[in-house]
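Step one of this worksheet: look at the structure below.
With one protein chain withheld, the remaining protein chains of the complex are depicted in position.
Entry: chain A
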Amino acid sequence: MMLGRYAHNNAALRCVTFSLRMLQRPSSSFSQTAPFIYTFKKQTNIVPIASLNNSISHFGCRSFSLSTSRLSSVVQFKLADIGEGIQEVEVKEWYTKVGEHVKQFDKICEVQSDKANVTITSRYDGKILKLYYNVGDTAKVGEPLVDIKLEQGNNIPVETKISSVTPEEPVEVEVFNKTPSVNLLATPAVRRMAKELQISLNDVQGTGKDGRILKEDLLNYKSETSSPSAKAMSTPLKSTPISPPPSPITMKQTPTIKTQPPSTTPVADRNEPIKGIRKAMVKTMTQANTVPHFTYSDEYDMTELVKLRQQLKKQSKDIKISYLPFIIKACSQALNNYSILNAHVDAKCENITYKGSHNIGIAMDTKDGLLVPNIKNVQQLSIMQIANELNRLQQLGKVGKLSTTDLTGGTFSLSNIGAIGGTYAVPVLLLPEVAIGALGKIARRVVPDEDDDENSSSSSSDDDYCSCRVRSIMTVSWSADHRVVDGATMARFSNELKYLLENPLQLLISQ
């Protein structure tokens, strides 16, 4: 009989089979209540010892352990839940040792978890038989801490918060399946049905208590042509921390066409509250969203600047200067003629403040997240000074030490996203500023030659064949507050900036 076979495999089911057999054969050996002794005559299939051991170890972790302890009076005192979701603690000090007598509420040990020190007291009167950890070891919540031999005739261990299965449900127990790395709950009848229907229990979604697989689930699964929801549910029990190694029992399955997807275990989601810089971002971005933005993009020919920079590098090996300082200085110069872009508006957009200083902010990906420190008074600084200041801010950002002064007072911002990659973007304003630029990467591109004289025409035969050259092109996207800035202003500013960057000599002589 199927039931009997399972009983061989799993000692925990013995109780069930016992009671059932009682109904059938009143003369069975009821007097033998010691666990793990088989009184059945036949073993109809060979059961590897490993599986038996699995069941035994699991047996010991469930509430059934209480019944065994009643017989032997040794209790495994487990580390109770400390709270705050803590799973592990470090054992710091033992207040007792093997052989010592403890009374209920005596101190047993001290554990520490991330700044909380907890004193663990005994729940029972008795003698310490075993300590499971040394000082400095990591103890897991829900696992045994000490073994206590109870005093004779004393309080029978009280049900604690640890065991989560009450003795009223002896039928529903864990039975090992083909791949018991995930615990499946199903009664033997359901298992038999699954086998007859040739359904692997791993693929069925259990809808019963604790994710138990019911007959209805099997029938539903069968009726589905494809079953994408075939994921086994693992029961979240507090007192079962040991996951048993896969049982070597193999169940025969007649080879059929595989209609189900490979059984996988879903990876748990990770929830975390939004805090710190990210929380600040939530606030600033939400506010910025209330401002109507427009974006204007263009391409700047940076070839001359590239050449200039290479020259500088050759001349002096230790000067490290990137393109950004040039761009920042050029922005400041262009802002002289378009001061509306270097302004602040108040929250209600009733007043506009034309800021005197050009405090240009540079968006940085720092240790703490996205921050925009600014370089003060760019209009008064030389390109070298800008480069040094930029470096200083970057160093501070790396270690998370940007000061408030560095982070406030900006009037105009740039994001050098191109350093990471990308071409066009739609940057979001950093309120209360009214303009922001996103610099794409400088990429080599083939562009058609444009003769300086008027002879070249943009029509007819020249379209099919024209000479071309390779230039370094940088894409730029500007966003501005459309309540106070119009497209034309932005475009003209961009053109001026473009002129300065494409003709860096102009930039240098106008400082």
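To be clear about the criterion, a residue touches a chain if its C-beta (ideal position, glycine included) is under 8 Å from a C-beta of that chain, and two chains touch if they have at least 3 such contacts; residues count from 1.
Going forward, contacts and distances are computed from a predicted model.
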* Asked: Can you pick, from "Vacuolar ATPase assembly protein VMA22", "Ubl carboxyl-terminal hydrolase 18", "BPL/LPL catalytic domain-containing protein" or "Epithelial sodium channel subunit beta", the UniProt protein name of the chain not displayed?
  -> "BPL/LPL catalytic domain-containing protein"
* **Residue touching the undisplayed chain, where the options are A:Gly83, A:Gly356 or A:Gly409** => A:Gly83
* Structure fact -> Touch assignment to the omitted chain, from A:Pro261, A:Gly400, A:Pro448 or A:Gly487, lands on A:Gly400
* Structure fact -> Absent-chain interface residues of chain A come out as 82-84, 92-93, 105, 112, 114-119, 121, 135-136, 275-276, 279-280, 368, 400-402, 404
